[in-house]
Each structure stands twice: as C-alpha cells, then as structure tokens.
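All protein chains of the complex are present and in place, except for one that has been dropped.
Chain naming follows the written order as A, B and C, and within any one chain the residues start at number 1.
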Amino acid sequence: MADQQTLETWQQRIDVSPFQRWLGLRVTDVDEGRMCIALPWKEELVSNPNPPTVHGGILASVIDLLGLYSVLTTGSVSIATVDLRVDYHRPAGTGDMTAEATIIKLGSKVSTAETKVFDGNGKLLASGRGVYLMAG
Amino acid sequence: MADQQTLETWQQRIDVSPFQRWLGLRVTDVDEGRMCIALPWKEELVSNPNPPTVHGGILASVIDLLGLYSVLTTGSVSIATVDLRVDYHRPAGTGDMTAEATIIKLGSKVSTAETKVFDGNGKLLASGRGVYLMAG
Amino acid sequence: MADQQTLETWQQRIDVSPFQRWLGLRVTDVDEGRMCIALPWKEELVSNPNPPTVHGGILASVIDLLGLYSVLTTGSVSIATVDLRVDYHRPAGTGDMTAEATIIKLGSKVSTAETKVFDGNGKLLASGRGVYLMAG
Partner (left out) sequence: MADQQTLETWQQRIDVSPFQRWLGLRVTDVDEGRMCIALPWKEELVSNPNPPTVHGGILASVIDLLGLYSVLTTGSVSIATVDLRVDYHRPAGTGDMTAEATIIKLGSKVSTAETKVFDGNGKLLASGRGVYLMAG
C-alpha cells in the first residue's frame, strides 16, 4: 500500500488535466507498474437516463488515462496514446466505481497496459488496453 | 444534406444524455447510416495543459457515441456498445472539431461503425470503430 | 491438471479444423474457462526469414481460436468470433511456443476471452482478446 505522500504526488499529476479534474478521480493505490483509482458517480457521467448508466466514453477515458499512469509509475516517459481498446461487460449503473491498471509489457518504443473498471460490489464493468508511445 | 427538422430530432436524441449535453455536441448532418457532428472546444476537454491537447477519452467518447447514432439512423435498434477501438493520429490542439460516422456492417446480432474526428482544417485527429449489440 | 481423457476430447475438437491441424496444436491443459496449448515451431510459420520470426497472423490465429475454446470449456456455445485484438510484444523466434486462454467475461450475448502466447522461456510474445457471439 502506497504511503500518503506518494498518493498525493500522483493525485497532483492526475489533476494537472482539466478533464481528469472534472472526472473527479481519486488515486487510492500506486505501485511500480500499477495504479488504482476511485471514480465517484455524478449525473453528468450518464449516457441513457432511464435507467441511468455511465457513458461508455467515461469508462474509455478511465481505461486510457489509468493505463498511461501505470506506465508512468515505472519512471518511463510516455508522450501519447497510440491506440485504445475497450470491452464493455455490464451496464454501469449509479454508484461509485473503482479501476486498476497494470502493465502488460513495458517496452522501449511502445508499452501496453490493461485496465479494469469495477462497480462498488467488485463486478467488472469494462476492461481494456492502451498502447502508449514511449519518449526518447 | 438533412433538413432542419431531421437535425433537430437527432439533436434531441443526443441531448437525452447528460454527458453528451456536457460535451456540447451539435448534429450537423444525418443520412441513413451516417451522422456528422461538431464538437466545440472548451478547456474542460483538455488532457495536458502545456500545450493544451484534447483528452484521448473525449475523442474515444465521440467515436463510441457517433458510431452508435449512425447505426440508429437506419431504424435499427442497438442497446449497447460491445467494444470500442480508437487510433490516435495527431495531438488535438485547441479549436473546434468535427466528426463523421459511417456504418461498416449493419448486422442482425452486432453492427460495426467507423468514426473519424477532424480538426478545423480537416486534419484527421483520431479514428476508430465501435461494435454495437443489436436489440431483438 | 486435466486427465488424459479430457485432453484427448478437446484435442479431437481442435483437430476438426484443417487449419488447426496444419498448425499442429497440442492441448496441454483444460479447466472450466481455461485452455492451454503447445504450438510446435515449423518453417512454414515464418514471416521474415532473416532472422526467422513467426508470422503475426499465426499468433493472431492462436489468440482467436484458443479464446473461443476457453469459452467452449464452460459448456456454453459460441458460433462466431465478433472481433479480435492482438498486441505484439516481442519478435517470436524459432522454437516451440505455448499459449493460455482465460475468460474475461462469459455473457449470454457475447463473451470475451484473453489469450497469452509465450516462447519456450516463458517470455510473453503476444497477447490479445477475442469477442465471441454466443448461440441461442
């Protein structure tokens, strides 16, 4: 479990992005090659209101960004997402969500990370992979 | 070119979603199997602020939702995105964007649509595909 | 570890396919929701001969088919691959390979499985996911 200082450092890096601040992400754990966040529910995340389900683009956003941050935890520098693939497993209803990203392959040219998004009961809502272009 | 009545009908369907309202999408053209939108720039879309680039999750959101709407223009009903694939081609700077979705294959079980996102000069920023589960 | 009878049953199912026979796959372990195979190297698998590396299409084939069989081990019936995503992590040189598939989500309409392909030293060569259309 990461200490409070480490969590705050990564929280600040995530909050550099206006969209990520808007999402309201909270870093809950960080290791080398792994990051976990909490994503609080709010109505503006909703796709179809009857019944309210979280928009697929929100889940895709989390998978894109958390995969990138899991790569950054290694000290490697990535400058861009090459591509993103998202599988939607269940409708995401109201309620806070969590997500965990791990690295599949850390490379010198590109790296691949996998992220899973869960509901409050630990049910898998969506998962997917990003490929990230490495700097240098 | 779709008439004003048709554009307003689809605009209302898109604006049913709180997240899609937040994005500020404007329907600019609709045909059977094809939809075009404008996406106005705003600071909350930004990923990294120096220099400001649009978050990959925003582009993924547009590709997810516009592909779905292009399927809906055929009168077919889709109830969910199965999966989404996004390729990021260039950094998306400040400035309004446009997007166009067309159907690759309309099926009875699943349908596939492709969406391209452009900057104000018509440069391709991102493109990708969604697979949508058909109802019934 | 599956017993010999179970392995032979699944081997026969895999060998129903002429292309899968040509690949020379050998089932090495089976559980509910999981299958492992060995893929012997042969020259006809080669993409570029200097130095010889296994063709990306061969690795994609293994990821497609083994994901499907991992779904079939549950007793569920799938009739087709909806789509396939493959990440190539390292060049696959000469030498026998192994692969393992597990289920990400078993669904009533579609299921998602993930497959990893390794070289003889357990290095990850390629990995990816298939989405499979469920029957009935």
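Definition applied: a contact is a pair of C-beta atoms (placed from the backbone, for glycine too) under 8 Å apart; a residue touches a chain by one contact, two chains touch by 3 or more.
These figures come from a predicted structure and were not determined experimentally.
Looking at the full complex, which residue from C:82, C:104 or C:117 touches the chain that isn't shown here?
C:82
Extract the touching residues of chain C with respect to the undisplayed chain.
Within chain C, the residues touching the omitted chain are 16-20, 22, 43-49, 55-58, 60-62, 64-65, 80-88, 91, 128.
Contact with the hidden chain only, please: which chain B residues?
85, 87, 89-90, 104-105, 107, 112, 124, 127, 129, 131
State which residues belonging to chain A touch the missing partner chain.
82-83, 85, 109-110, 112, 131, 133
Keep this in mind: only the chains that are shown with their structure count from here on.
If you average all the Cα positions, which chain's own average lands nearest?
Smallest centre-to-centre distance to the global C-alpha mean: chain A.
Do the two copies chain A and chain C share over half of their interface residue numbers, or under half; same or different?
same
Report, in whole Å, the distance between the mean C-alpha point of chain A and the mean C-alpha point of chain B.
Result: the chain centres lie 21 Å from each other.
Averaged over CA atoms, how far is the centre of chain B from the centre of chain C? Could you give it in whole Å?
Centre-to-centre distance between chain B and chain C: 34 Å.
Taking each chain's centre as the mean of its CA atoms, how far is chain A from chain C in angstrom?
28
If a residue has to touch 2 or more other chains to count, which residues of chain A qualify?
Answer for chain A, listing residues that touch two or more other chains: 85, 87.
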